[in-house]
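Got a structure for you, questions after.
Apart from one protein chain that is not included, each protein chain of the complex appears where it belongs.
After this line comes chain A, so read on.
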Amino acid sequence: KLQQCVWWCGCVCVTCVYAFVCAYLLICTYICVCNSRKDVITVTPWLAPVVWEGTFHTTLIDAIYKMQNITVATTVFALGKYVQFLKDFLESAEKHYMQGYRVHYYIFTDQPEAVPTVTLGASRSLTTLKIPSSNRWQEITLRRMERLEKLIETQLSNEVDYIFSLDVDTKFYGHWGVETLGDIVAVIHPGYYSTPRDDFPYERRSESQAYIPYGKGDFYYGGAVIGGRVEKVHKLAKTCRMQLDVDKANSIEAAWQEESHLNKYFLYNKPTKILSPEYLWQDTKYITPDIKIIRFSQVIKNYAKVRPNP
């Protein structure tokens, strides 16, 4: 009889504790008004949202932008052997990038005939722009700002609302929508988002226009993604281009070329929206628990095989 009693008591105690734990969690989940992502930064100290999976509702944001009938320009540079990346880039973009919106791709290339024929969705078009080759990859990357600046000046300012300038040696793996739109949009470089600022590979030589002293800096932004309203991106491209010209005149090349200049620009002209590393990953990287989805990633490539020079 005593044993029976003890078992029953045990049962009751267990039930009570269980009920208490459940109730506590229920309270935390439903009544508390909480962020869906507590493990990551979702807003910067200058109140720019940082876009992660779980921080936005696609339906709500689509409702805002669909009404505005926007056009999004998307530029890529595919020179030399980099043309091989175009097919995957475009095909994956047609699956995941800005679905349901008017998109105009601008492909800068030295081999227009190598641009693959990719089936584009409705309201989506492609323009190929021929530019000269180079036998230095650093040269190619350094001229991008100038080309972007000129493209916006000559063609885009009346035709397009937003622009994204993306690297071509990449692929889309997941949804990339209008949650990424803002006045000036930058992406956190996947290699440095939990690194302390003094370890950021900023340009540290004061002779360069891209110089950022130790102790300064918010994030290390990736050069593979620049976005925003056309007039804002024009200002960014123009400023970076001018700074690149000054460096060239002084015979100095920043540590990470235009990425260094971009980081300098974003330090003093804060982005109004920041994309998490979900929007710029690297296929070679190990995926950490806070990355719930990879949307856009730099593909594995053999540098020796694709670059014109080491």
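Assume contacts are C-beta pairs under 8 Å (C-beta built on N, C-alpha and C of every residue); 3 or more make two chains touch, one makes a residue touch a chain; residues count from 1.
Just so it is clear, contacts and distances are computed from a predicted model.
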| item | value |
| --- | --- |
| Absent chain [UniProt protein name; select from "Globoside alpha-1,3-N-acetylgalactosaminyltransferase 1-like", "Serine/threonine-protein phosphatase 2A 55 kDa regulatory subunit B", "Sorting nexin-2" or "Membrane magnesium transporter"] | "Globoside alpha-1,3-N-acetylgalactosaminyltransferase 1-like" |
| Per the touch definition above, residue among A:125, A:157, A:194 or A:250 touching the missing chain | A:194 |
| Residue numbers in chain A that touch the chain omitted from display | 3-4, 7, 10-11, 14, 17-18, 21-22, 25, 31-35, 38-43, 45-49, 51, 55-57, 60-61, 64, 179, 193-194, 270, 273, 288-290 |
